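With one protein chain removed, the remaining protein chains of the complex are shown where they sit.
Labels for the chains are A and B, by order of writing; each one numbers its residues from 1.
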Amino acid sequence: MPAVSMTVNGKPVRGDVESRTLLVQFLRETLRLTGTHVGCDTSQCGACVVHVDGVAVKSCSMLAVQADGAEVLTIEGVATGDTLHPMQEAFRQNHGLQCGYCTPGMIMTALDIVRRKGHELDDHTIREELEGNLCRCTGYHNIVKSIAAGARAMASGDPARQAAE
Amino acid sequence: MNATGGSVTGIGAPVRRKEDFRFVTGNGRYTADIGRPGQVHLHFLRSTHAHARIVRIQAGHASRMPGVLAVITGADLAGDKLGPLVCGWMIHSTDGTPMKMAPHPALPADTVRYVGEPVVAVIAETPEQARDAAEAVVIDYEELPAVVDPAAAQREGAPQIHEVAPRNTIFHWQLGDAAAVDSAFARAASVTSLDIVNNRLVPNAIEPRGALAEFDPGSDSYTLWNTSQNPHVARLVLSAFVGVAPEHRLRVVAPDVGGGFGSKIFIYAEEVVALAAARRVRRPVRWICDRSEAFVADAHGRDHVTNAQLAFDRDGKILGLRVKTIANLGAYMSTFSSSVPTYLYATLLSGQYAIPAIHCSVDAVYTNTVPVDAYRGAGRPEATYVIERLMEVSARRLGVDPAELRRKNFVQKFPHQTPVIMSYDCGDYAASLDKALALADWAGFAARKRESETRGKLRGIGLSAYIEACGIAPSQAVGSLGAGVGLWESAEVRVNPTGSVEVLTGSHSHGQGHETTFAQLVSGRLGIPLDAVSIVHGDTDKVQFGMGTYGSRSGAVGMSAIVKALDKVEAKAKKVAAHLLEAAETDIVFENGTFTVAGTDKAATFGEVALNAYLAHKFAGADLEPGLKEGAFYDPVNFTFPAGTHVCEVEIDPDTGRVAVARFTAVDDFGVVINPMIVEGQVHGGIAQGIGQALMEQAVYDEGGQLVTGSYNDYVMPRAMDFPPLVVDTTVTPCPSNPLGMKGCGEAGAIAAPAAVMNAVTDALGTEDVPMPANQLAVWRVLQRQPRQAAE
Partner (left out) sequence: MYEFTYHRASGLRQATNLLTKFEDAKPIAGGQSLLPMMKFRLASPSNLVDLNKIEGLNGIELTSRALIIGAMARHAEVHTSPLVQQGIPALAALAGLIGDPAVRHRGTIGGSLANNDPTADYPAAALALGATIVTTKRKIAADEFFAGLFETVLEPDELITKVSFPLAKRAAYQKFRNPASRYAIVGVFVAKRPSEVRVAVTGAGSSGAFRLTAFEEALKSRFHPKSLEGLTVPAEGLASDIHASAEYRAHLIGVMARRAVAAANG
């Protein structure tokens, strides 16, 4: 069995995996970081989005062995202690979630949108950028609102809270 | 409004959700997140045939493969004396005969009846080992002819799917007065007739279904964690009908559940097999559905074929409505399938209108397809689609404004008894219509249409004035209509000595935000902080009983039960306060969390009274029992009737047939709103599913019974880009039949939107003959049929 080691949410981790173990399985089952979800088997729903070396990827479409040596950020690593990241807070303030299942992927995608597109995001841009994230509860309306608000809050917020960016 | 209406956390306040912290930090706990020591994995080998006899199952090799603990077949389950799955709502045919419910074993012993039907279960140490072994199981089938089209299923010579159901007909049912309708049509000045197909949908909650079953040999009892909207109903069925274990030795826990939309109401084969397997292998057994598997494992929705006719007099007043529907229930009758095309459908055909005579006949049929059951709206979207398409088409035919034709026929006086059972208790349909037309800038449409034309685009507008029956449901009423259960709700309010409160509810939250809205009610009523209230749900070991969440019932029924329990808590607390404050009980006033003695400055906080209820130092136990905990069951006296108007505007690219929703406006009357933020969110989600049905979503079978749309690569899921920002508002007529005046908001969008969208699409295209979903291919084909309208 191949051994993998990587940094997850700032902590070094290692484990033995099968070659076929997906990154999402390693995170959920080996590390018990169950905030990253699986909602499909065709790489479309985005519930499993995490950051690998600073960019958003679908952890269902990457092998754990391929993340060897990488820096991985999951939803569990976004808040600072009990203080929510501005993007998490924006989802809470704007009712950007209902059942919560797609939410971790949405937030990880949102952070990546801000990284690439900046802090002033219009409705159209956000909707286009959510191409790879499905939600069945919200009709996306409040998710779009949350991301716009979160992006703005990240520009003005306390830098210490933005470690996760 | 309630006395707490002005507070920042009470009824009417847009309180941010208490549950969100765990969800935005990845600390939600869904079924798939639960890990039990020693758990093993279950994989189903499913039928690849739509209809076939099982000749032989060879599993010897598979059972010896690495990691395999057991291979289970239908014969094994029969040996375990596990009964079949059942449909819990009895419908009688017009001739008085009971519906033809065929046996539905969790795993079939001799015949498969749809593609995806589970046939063999393999339990192994890892999910991949279970799947590897399932691939090694050999099943010899003898193929039988299959039928997937519901109308074809009823024809002479069609393959018969179940012995009990000749011509595959489960029931031929009717509601209303056929003679009165005939006479209305005879007098009619004009009649509008429409053939309508309500497309089959796949629910697609983003969390796939799952089950984790554990057997404890020491106590001979089971625990099942599963993705359920109603764990108590699941336990009842698994116990009383399937016979897994008596209720007191079966605990069902529905933890965080990632959306349901109806699909997680039902009791499915997979849970039964997981429980049976857990007993066999003496290890916790886990089944988590793959997404593509979910397309054949979860009950589908809708799938009606309808002819409907609406008769008008010379003045445009409706005289009568005649509806004939064939409902496809799939290969087996799912848990509540029979109620959907009958009492949840035909009873709403009157819409918002005063219609003197209505008759509806419904044939429910078996086909070789996945079972069909309730999906968000359940019967009511189908009814709304029928009446609201008819109204729009009629207005166009009669040359009158569609809003005015509706207005002319609105029910004006309440209560209003329809010819199809329902008694509407309150409403102001003109108010929501007017507000919707204003918000949608209906008057400005012509200018927007011209602007679209300058860009070569076709623009259309349509509305849908819907009504639904929610707050499901008065037990006596549904009992008389065939329901196998009562549809009340329970609540228990436990006040702790320190004044914090746990509320146990039989409602289940899977996105609706009960932990917040229910707490708002309690916090406002008892005058304690929101954080001092926790809502407990979803565990049969904690909550005594409950009927669960569906039919937009958690507010109107679930919260009413909490109100009743709170009434009892207050009454008891007043007695304690009387002892504590040394006053007569009748002089105790409770307001804003404080007990006072009328006309004095003597006071005690809610917390002090709670503590004294448990100290019991100030009263003798003989007079008053210590403690502060009350329970209540609330059985509604009527359905509730949310109603409103949705307006949709579409723009069509005539070169490609692509329909874009340009604007969408919803004005709903949900009665009293507890948390407007959450209500808006519910409406958004419903609209998205409604637009999805109208423009994108469709389960397609080929003639041989293969599901062509069996994954996200073929089934169109609505995305963020498919919607404009949604304009949502409300009007309020408080519901007179429950203590809070609530009506329910969970399904409105899915009920109203399809007709609004299709009315807009047909307006843009200038023809009524457009199938739903009006996807790009369908619209392009419509455009091919007609001479291109030049953009003048």
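Assume a residue touches a chain if its C-beta (ideal position, glycine included) is under 8 Å from a C-beta of that chain, and two chains touch if they have at least 3 such contacts.
Everything numeric here is computed off the predicted structure, so don't read it as measured data.
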Per the touch definition above, residue among A:T7, A:T30, A:S43 or A:T80 touching the missing chain: A:S43
Selected residue (touches chain absent from view) among B:A438, B:A571, B:A598 or B:L777: B:L777
For chain A, residues in touch with the removed chain: 2, 18-20, 22, 41-44, 46, 49, 55-58, 60-63, 65-66, 68, 109, 112-113, 116, 129, 131-133
Touching residues (missing chain, whole complex) on chain B: 128, 132, 135, 292, 655-657, 696, 700, 708-709, 712-717, 775-777, 780-781
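In the analysis below, only the chains that are shown with their structure count from here on.
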Computed distance of Cα centres, chain B from chain A, in Å: 30
Touching residues (chain side chain A, partner chain B) in the complex: 18, 20, 28-29, 32-42, 44-45, 47, 74-76, 78-79, 84, 88-89, 91-93, 95, 97-104, 107, 123, 126-128, 130-131, 133-144
Footprint of chain A on chain B - complex, ascending: 16-17, 19-30, 32-33, 35, 128, 204-208, 256-259, 261, 290-292, 510-513, 677-678, 680-682, 684-689, 711-713, 717, 719-721, 723, 725-726, 749
